[in-house]
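Please find one structure pasted underneath; my questions will follow.
A single protein chain has been removed from this complex, and every other one stays in its place.
Should a chain be cited, it is by its letter among A, B and C, assigned in written order, with residues numbered from 1 in that chain.
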Amino acid sequence: MSGYSVSVALTGSGGAGAMTAGQILLDAASKAGFYGLMTRSMGPQIRGGEAAALLRISTKPISSLDDHYDLLVAFDWGNIARFAAELPLAANSLVLTDPEQGEVPEPIAVFGARAAELPMKSIASGIPGGRVNMVGLGAAAVLIGLPLDSILSVLTAQLGRKGEEVLAAATAALRAGAEAAAILPSVTKLGTAPKDGVVRWNISGNEAAGLGALKGGIKFVAAYPITPGTEVLEWLAPALDKTGGALVQAEDELASINMVIGGSFAGIPSATATSGPGLALMTESLGLAVASETPLVVVDVMRGGPSTGIPTKSEQSDLNIAVYGLHGDAPHLVVAPNSISDCLYATQWAVYLAEALQTPAIVLSDQAMGQARALIGKPAESPYVAKRLVAEANIENYKRYALTASGISPMAIPGTPGNNYVADGLEHNERGTPSSQASDHQSQLDKRAHKLDAFDYGDLWADIEGDAEIAVVTWGSATGPVQEALLRAKAKGINAKMISLRLILPIQPAKMAAALKGVKKVLVVEQTHSEQFHKFLRAHYDLPKDVAVISQPGPLPIRPAEIVNRLAAWK
Amino acid sequence: MSGYSVSVALTGSGGAGAMTAGQILLDAASKAGFYGLMTRSMGPQIRGGEAAALLRISTKPISSLDDHYDLLVAFDWGNIARFAAELPLAANSLVLTDPEQGEVPEPIAVFGARAAELPMKSIASGIPGGRVNMVGLGAAAVLIGLPLDSILSVLTAQLGRKGEEVLAAATAALRAGAEAAAILPSVTKLGTAPKDGVVRWNISGNEAAGLGALKGGIKFVAAYPITPGTEVLEWLAPALDKTGGALVQAEDELASINMVIGGSFAGIPSATATSGPGLALMTESLGLAVASETPLVVVDVMRGGPSTGIPTKSEQSDLNIAVYGLHGDAPHLVVAPNSISDCLYATQWAVYLAEALQTPAIVLSDQAMGQARALIGKPAESPYVAKRLVAEANIENYKRYALTASGISPMAIPGTPGNNYVADGLEHNERGTPSSQASDHQSQLDKRAHKLDAFDYGDLWADIEGDAEIAVVTWGSATGPVQEALLRAKAKGINAKMISLRLILPIQPAKMAAALKGVKKVLVVEQTHSEQFHKFLRAHYDLPKDVAVISQPGPLPIRPAEIVNRLAAWK
Amino acid sequence: MTVQTPLTHQDFKSDVKPIWCPGCGDFSVLSAVTKALAELGRPREDIAFISGIGCSSRIPAYTKVYGFHGVHGRALAIAAGVKLARPDLTVLAAGGDGDGLSIGGNHFMHACRRNVDMTYIVMDNQVYGMTKGQASPTTAPDWCNSKLTPEGTGISPVEPVRLALAAGANFIARGFAGNPNEVARLILEGINHPGFSLIHVLSPCVTYRPEQRDWKQAVHASDATPAQLIAEAMHRLASDDGFTTGVLFAGNRQAFMPPRRNLATIADLERKFAS
Partner (left out) sequence: MTVQTPLTHQDFKSDVKPIWCPGCGDFSVLSAVTKALAELGRPREDIAFISGIGCSSRIPAYTKVYGFHGVHGRALAIAAGVKLARPDLTVLAAGGDGDGLSIGGNHFMHACRRNVDMTYIVMDNQVYGMTKGQASPTTAPDWCNSKLTPEGTGISPVEPVRLALAAGANFIARGFAGNPNEVARLILEGINHPGFSLIHVLSPCVTYRPEQRDWKQAVHASDATPAQLIAEAMHRLASDDGFTTGVLFAGNRQAFMPPRRNLATIADLERKFAS
């Protein structure tokens, strides 16, 4: 119980409208001045499957879902066994159930929470055009103390177009639910919304990644749809169209990555977005981008693996392929956002880095961030925009792959007179002519590694918080629960430092050594089955002897309590 | 100077016939009862490019090329700068050069070896149908002390079909070269051939891998040609055809790996061979094989990377992609032969393991082993053959992915009545029905990891030689130079233990801990630019504090002397 | 189970509940497949049914034969592997227009020319259903309801049957999900015809292409006897409106199958290495 937030789950199958209700609740919370987070859990059906909107609303910015839900509103219990594990409840949580839908089923009953009945269906049926989800929403709002006005104003904005009747029905159902809630047991209530004057954004991680790409300077995108990366593209398609760029749907990922290589070779910052299976198809050509020194960005929104795995659920298990998945020695960039807002910053930074370093950057987002929506303060402007070192015209004896001190060589863009050259994925000499000579291979391998190693990444390589002898080392969407856990641990008198890596590749041994100075114990937190991140850290960094690991696969998110417990056990 | 071997390089461009001469020399050495090794260095041209046959002939089995060549016979000097680095010479080496071809060029002269002139071209032109390479071969044979008879008998066997004239011309040229050699400075000579009664095989690593696959039980191969993996397939195509199997050329690697999956699903042990770029295209579907628990074998004959890289030269830089290149948590097998004869054993073992464990196995060979030929003793029979745990007919409520103690579940082969099921790359429950439930994901991830971890791999996981406080840890084709280096080091009073990993995945922590017991210093030897093997070891094994690394990219092989020097420096 | 009673189409249905939207055309294709298999009369265990990824590609799990739900776009490659390794099995493959013609286009083309004896059902809804409504290679250029191509693709669609003919398919038919009996018959004919058979089925996506409910009105059965010469079929297809159902081409190329021979033992082969 964190005191400043309330967590609500809305579930239902088919057309029950759990997702719609959740979205309205989030919008209303925003209108009322709260912060918040909403993720969704969906069944495999395209339409009409079970769905859960999982919300946490709070009086200050939050980074993670809570350990359990304070309120579960179940419009029905269809297929509940499939995702009950994603709906943890505490003893004083409240389950709101419709008596028409039968008893609270076993997988939920086991949590031992309180239950109360609300005949949502029958209330709704008493209202012409009334819908179950609006009844439930009204009750939920009252129970958690969210002003009904904020919901009404969202409804007006969203349903206005659909005509007065629709709006009236929704309003009536909402009010009926609210009234019925008066006699229900109470649940944790929201505090007063902060009056911080900060403009709230309501944004998903996938939209943020799209925006980051655009702000970084991406003008050309070629892509193939795949869950859960598609929304990055769906945001970018009209956005690029409106701002002088273009997005093209390719026939497959082999085509999309190579179109992106072509666009970038032609001088236009280019990117794509995908998920694990698509990334796997791109690795051969990512190697081409490395060898030919062609900048580009691939946003990989990770999902459960291996293979087709669990397309709609989150996991961090593409770390290995992103870091090591290219054949040969192929140094490249891997950047990982660690929050929904960082999906914007990290992607924008990745564009900047890829362009500056003339190499591909993989951005490792995941379903948990990508398909979640957050209420956040409007993000500050970031200075990172694409700026490529280009060759001026008519350089005598132009060498595309010249050995320079920085390892970065001026790139001639087609259209530049006098510098024509042929980019090549074969090993080559400085001019770009294929060469199988040992000395050319060595010097070009050195060059490609050196340009990444020598670059100054500043402080952005990691987010470091606190200072203590215990450090929690984490990355990506696992960072949110860690942040929340460290706040809670502090309240219990346990101090720990957080190191959340944003720059996965190239490794930063000196910076990590500085960050780990004085650290005696390390807890690694990640969402994989095989401790991919822990093994990665061991391979490339010197960790203290005492290392513990919380590594669990998806789809369940890592809960702050687990982390607090592990830290407490160490004490 | 090892005392028991002589190293000879034959070089020439275009149709000079250096490769032919080298092959005859190797065959003759075999006939004469020697052991030996021959690798080749080729230019990028399809035909008529520069070529070097690099031989080492010895009185006992050898594992590696020597540090330098005792004799370099240059039919001409075309493009010598491109590969001079691959032809190291010592001060008392001899360069045999044709005065018509001009002076010994700088890149060779720098070695400071002795030089002698032999007018090969003019001698050859004096003989009707006489060829330069036969003149050089004759001289070389005399210089290194290989009985001319053995060459003559090879010539007779090989040229017999071409008619008497051809044979007579070759014989005359050979004899003329031999006679001319009488007045040449001497070079290290071969000792007496061992009369060990061991039947010699003349085999390349690629042929050995093909044979290993066949002996392991492979009956179906689908593949797409790629250098230097093609010869595995070229050996297998007629071999399968003659022994009741089949090889099909696919439209690309995406097709070939999926055809192999289909063949294996249908119950027939199936395999393919490729190289880095092809392996990269296969990783998505390798993940499918992991998730659907479909056994198969991929032989990856590594070449210089990244991207198209250096197709004709060797490197060990596909280690990362082989180990980590699949998206999601995808446990699989990676097996690495460490000699030409082990290309047979390791591939055969990989077939056995893949079938026993119902998972894909990647065999990491490389160009240095694959395209080299060795004279070895006839390999002993290996007991490892494919034996899959199949389901008997009409099992009630058959569960393809049943959770068993070993993690291995009986696989129903199409044609088996009553057990029909659908193999799936989506996460699934025990029956195989898609499931996105956390508990199914966890238990199937556990199952797939456990079956590999729990299996008993016996002693084959690594080749361990010697016992000392210093251990050299290596793998693949880097093993040969290490073995030779350790012999030499011993002669100098430096003792070191060799641990050459054959089983790269799954990791074997207990066995490695036992092998490293008492070891204070570790020298890692590998042929990559970025210390891939060293990083892999760090990630998964506990190494002593004191670790040194010899890690160099291709195409130059690792020379035994470097290893000896590094060990000596430690003393 | 000693007395063998003939299997009905129900015997070919599994108890797995389809994830399809109510009204999806794929339900009818499923009945057509089970009907065709019942008529074929082979035991369930002798059938292998292979698919890729997409709504339509879920179909094998809803039948009761050996199946493989592979990765996106590779169904035909797996299916070819099954048949080449086990010529005794009857091999079916199925999938969507995206799976088969976009990401899987190369295998489609090469399956046509390789002519392995199997039957491929393309369930064409002119959209990517599974990923929530993007244009596929068969989508009209001016369809603007995808967020990825909000102004339409601007790209000419491919006509699967025409492509198959140019690529060398040996049997080409078109059906409509609204007429599952005809589809069942076409599938059965396809199975019985040697070599690679394409059954192109117009199968409406009621969720992302509700207007496809009108296909009912557009389809019409071919009144010609199936073309047996490529030139003739080409000529006819040149003026086809995409809604003609029936067998459009039945060629007579021999199916591809490497022979299985026993000419040598492994020991014989090994002897070549001895010198």
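Operating definition for what follows: a contact is a pair of C-beta atoms (placed from the backbone, for glycine too) under 8 Å apart; a residue touches a chain by one contact, two chains touch by 3 or more.
These numbers come from a predicted model, not from an experiment.
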Omitted chain touches shown chains A, B, C
The one of A:86, A:231 or A:251 in touch with the missing chain is A:251
Touch assignment to the omitted chain, from B:117, B:179 or B:252, lands on B:252
By the document's definition of touch, the residue of A:85, A:109, A:184 or A:268 touching the omitted chain is A:268
Per the whole complex, from A:24, A:89, A:259 or A:302 the residue touching the absent chain is A:259
Filtering C:10, C:156, C:225 or C:262 for touch with the omitted chain leaves C:156
Note that chain C touches the chain not displayed via residues 102-106, 109-110, 113-115, 137, 154-158, 162-163, 165-168, 230-231, 234-235, 238-239, 253, 256, 258
For chain A, residues touching the missing partner are 27, 30-31, 199-203, 207, 211, 214-215, 219-220, 222, 239, 241-248, 250-252, 254-268, 270, 284-285, 287-288, 292, 375, 378, 394, 412, 414-426, 433-434
Contact residues on chain B toward the hidden chain run 43-49, 223-227, 230, 233-234, 237-238, 241, 247, 249, 251-253, 277, 307-308
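We take it that only the chains that are shown with their structure count from here on.
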The distance between the C-alpha centres of chain A and chain B, rounded to whole Å, is 43
Rounded to the nearest Å, the gap separating the Cα centres of chain B and chain C is 42
Per the C-alpha means, the centres of chain A and chain C lie apart by a whole-Å value of 37
Residue ranges of chain C touching at least 2 other chains are 71, 73
Within chain B, the set of residues that touch 2 or more other chains is 284, 287-288, 292, 424-426, 434
